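Excluded from the complex is one protein chain; the other protein chains are retained at their positions.
Letters A and B name the chains as they come in the text, with residue numbers starting at 1 for each one.
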Amino acid sequence: MLRYSLKRLISLILSLAVASLVIFFVIEIAPGDPASFMLGINAQPDTIEALRSELGLDVPKIERYLDWVGGMLHGDFGTSYTYRTPVTKMVTDRLWVSLPLALYALALSTLIAFPAGIYAAARRGKPGDMAVMGATQLGVAIPNFWFAMMLVLIFAINLRWFGAGGFAGWNKGFWTGIHSLTLPAIALALPQAAILARVMRSALLDILGEDFMRTARAKGLSRRQALWRHALRNAMIPVLTIIGLQFSFLLAGAIIIEQVFYLPGLGRLVFQAITARDLIVVESVVMLLVFAVITVNFLVDLAYAAVDPRLRQRT
Amino acid sequence: MRRNLILGGFLSCLVVLAALVSFIWTPYDVAAMDIPAKLRPPSASHWFGTDHFGRDMFSMIMVGARTSIAVALVAVGIGMALGIPLGLMAAARKDSWLDELIMRGNDLVFAFPSLVIAILITAILGPGAINAIIAIGIFNIPVFARITRGAALSLWEREFIMAARVAGKSQTRISFEHILPNVLNLLIVQGTIQFSLGILAEAGLSYVGLGAQPPVPSWGRMLADAQTMVSLAPHMALIPGLAIVLTVLGLNLLGDGLRDLLDPRLRVRRS
Partner (left out) sequence: MSLLDIQNLSLQIGGLPILKDVSFSVAPGEIVAVTGESGSGKSMTALGVIGLLPDRAETQGKILLEGQDLLARNEAQMCSLRGREIGMVFQEPMTALNPVKTIGDQVMETILIHKAMPKDQARARAREMLDRVGLPEDRFPLSRFPHELSGGQRQRVVIAMAIALRPKLLIADEPTTALDVTTQAQILDLLQSLVADFGMGLLMITHDLAVVSDMADRIVVMRHGELVEQGPTRELFRNMTHPYTKMLFEASGHQVTLPEPPAPEPLLQVKGAVRDYRLPRKHLFRDPGYHRAVKGVSFTLNRGERLGLVGESGCGKSTLTRALLGLEPLQGGEILLDGKPVWSGHKPDPDVRRRMQVVFQDPFGSFNPRHRVDRLVTEPFHLLDTPPTGATRDRAIAEALEAVGLKATDAKKYIHEFSGGQRQRIAIARALIIRPELILFDEAVSALDVSVRAQILDLLVELCAAYQLSYLFISHDLSVVRTVTDRVLVMQSGEIVEEGETEQVFTSPRHPYTQTLIAAAPTLPALG
């Protein structure tokens, strides 16, 4: 188990290193110098040069890359070109909206998908299964941001149960914060729940056809007992994979959903930064998102080992 | 289960037809503004109503279908053209450094959700439909590579492949002559799924302004325009959304139907 975790950890660090290289150098080939962009077309060459050295743009690329990575290891993402404030502060402020939103949505999605998938698998081919499958078919086809607009139209504008947008902030209390994230989380979660429920169902159905399920039945387990005791844990392996993948979709999807609800999250930050050519902010946010995805995949790998004893030995 | 195929095929054909017809005819000029007639709900003269500039929504939906299909189709094409050969190569040389390289490369791309790729590309090249295609296309490559490799690996274990190797055929030749035809069904089904995901992704990117730029009509942009008008003219949000839902639903049903039709296991049972 330890060896397995260690190996995964090494692979995590390598992935992060390669990802940071890709992000940094992709952004670096971007045409348009931030300094001249910030100063406008009429700026004097020597003023641009001065700003360049102030922003640290005159240093060789490799050195800047190492500085950037070294800074990140200390939690220092550099200074924003446009706002001249530490990027770390900007990003962490926004992260307090985006990350809870993604986690909230993930929790909702799992809470909906597990029962739905298990229910459908247990009643394969019966009306209950058909109904769940029909609903998920529709859920998969709905774009989450449009669903969000419909939720706003119904629950915020017509019924007035929720505010139409904006974020109250966590300092007004946990439940107030949760309340203002509820509609966005539902909008994010439902389409993902539809996918997860389908995966859950088909994973369970695959397992139900395995030999050991017949063995379990031969011992005297009823269908339901066999499903709960033997199928569920085995079905978790593909389901965990999808949950891991979904987290990255949720985080990215959160960026779009933030636009619908005017939430001050990473999404709005990154779009502003793109328009202002504040490349260091773009780099940092992208790196943060990739870091989140890779870390979640690492956690999923560990969860595999917890579920499947065969993995604990294998290295 | 034929129902899936028929309904899905019908919806998909409808959208493709709308896109094709829009090249030669639309009820109104999509660019023509008619401010006095703005925000009209659906009526006999404007079947889907008008937007905040008085443009005909029906015409815009038709032309928007063109953008959606073009972006998603080319993105699937990129994914298939690069992903399938990579997957075949990785499977043919299982556990070699090449396989390792391809699979690690795949993992790396998977760490970048397509929206993040789009953000990166936009940061470099600026927004546009082409960039949306590239972003979605890049994301499709590992999807096809992985599914091709997985299916091909189990085929390489089969004895008919051994027989072909005993007949002295090269790995490349076996890959194209024996492996590819036997994984093609799977790839077609995955293709329809990625196509529908591409339509969703294009809509999302256009909605946040990273995809198609005005004046190119796009369903995602129409929804972005509708956002501030949603309480005044709900149809502006409803109609493009339904267009996306029905298109994606149609493609998914088509994919399910094709899978049932092409799955050799099901076919054996029937014969």
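Please note the rule applied: contacts are C-beta pairs under 8 Å (C-beta built on N, C-alpha and C of every residue); 3 or more make two chains touch, one makes a residue touch a chain.
The model shown is predicted, which means the values in this text are computed figures rather than measured ones.
Among the chains present in the display, which ones are touched by the chain that isn't there?
A, B
Among A:Val26, A:Ile178 or A:Val307, which one is in touch with the chain left out?
Residue touching the chain left out of view: A:Val307.
Of A:Thr85, A:Asn158, A:Ser222 or A:Thr275, which one is in contact with the hidden chain?
A:Ser222
Considering the whole complex, which of B:Ile24, B:Ala44 or B:Ala167 touches the chain not shown?
For the chain that is not drawn, the touching residue is B:Ala167.
Please give every residue of chain B in contact with the chain that is not shown.
Output for chain B: 158-160, 162-169, 178, 181-182, 264, 268, 271.
Counting contacts across the full complex, list the positions on chain A that touch the omitted chain.
Interface residues of chain A facing the absent chain: 3, 7, 10, 210-212, 214-222, 225, 229-230, 233-234, 307-310, 313-315.
Keep in mind that, in the parts below, only the chains that are shown with their structure count from here on.
How many angstrom lie between the centres of chain A and chain B, each centre taken as the mean Cα position?
It comes to 21 Å between the two C-alpha centres.
Any idea which chain B residues touch chain A in the complex?
Contact set of chain B toward chain A: 107-108, 110-116, 119-120, 122-124, 196, 200, 203-204, 207-209, 223, 226-227, 230-231, 234, 237-238, 240-241, 244-246, 248-249, 252-253.
If we count contacts the way the header does, which residues on chain A are in touch with chain B in the complex?
15, 18-19, 22-23, 26-27, 29-31, 137-138, 140-146, 149-150, 152-153, 157, 245, 248-249, 251-253, 255-256, 259-260, 267, 270-271, 274, 279, 282, 285-286, 289-290, 293-294, 297
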